[in-house]
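And then chain A:
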Amino acid sequence: MAFEVDGKTIETDEEGYLVDLSQWTEEIANKLAEGENLEMTSDRWEIVNFLREYYQEYQIAPAVRVLTKAVGKKLGKDKGTSKYLYELFPYGPAKQACKIAGLPKPTGCV
Partner candidate 1 sequence: MSEEEMIEGGGEGVIKKFLYLNRRAPYGSIYALESLEVVLIGAAFEQDVSVAFIDDGVYQLTKGQDTKGVEMKNFSPTYRALEMYDVEKLYVFKESLDERGLTEDDLIVDVEVVDAKQMADLMDEQEVILSF
Partner candidate 2 sequence: MPTLHTVNKSPFDKTSLNSCLRFAKDGSSILLIEDGVYAALNGTTFTEAVKTAMKNVTVYALQPDIEARGMANKVIDGIKLVDYAGFVDLVEQNDRVESWL
């Protein structure tokens, strides 16, 4: 699969994850979110940006259990719940948010 942003061809795998993580831009994130029928609100951006920082530091897309814990620590207890994260990303915070953040599928999601 592929789509175009700014005349550049952006390749994704069969599940919609970016093939080349270094291609990611905010505009591409908006496009990927569109594909998930999600509007990029500031709350969603906060999680997406958090994931990108997490990946930068640990070179891994966290499992949802780990993401929830880490979000709670960094962004506050009220946000570190699966309820909050599933409201933002109904098809799975790890899967959907990671996809929009341009990360690979979390290790452990088969």
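We take it that a residue touches a chain if its C-beta (ideal position, glycine included) is under 8 Å from a C-beta of that chain, and two chains touch if they have at least 3 such contacts; residues count from 1.
Candidates were picked such that all candidates are chains of the complex that A comes from, given by their letters.
On a predicted model such as this, the values are computed, not experimentally measured, just so you know.
By the touch rule above, chain A in this complex touches candidate 1 out of 1 or 2. For chain A in complex with candidate 1, the touching residues are 57-60, 62-66, 69-70, 82, 92-95, 107-110.
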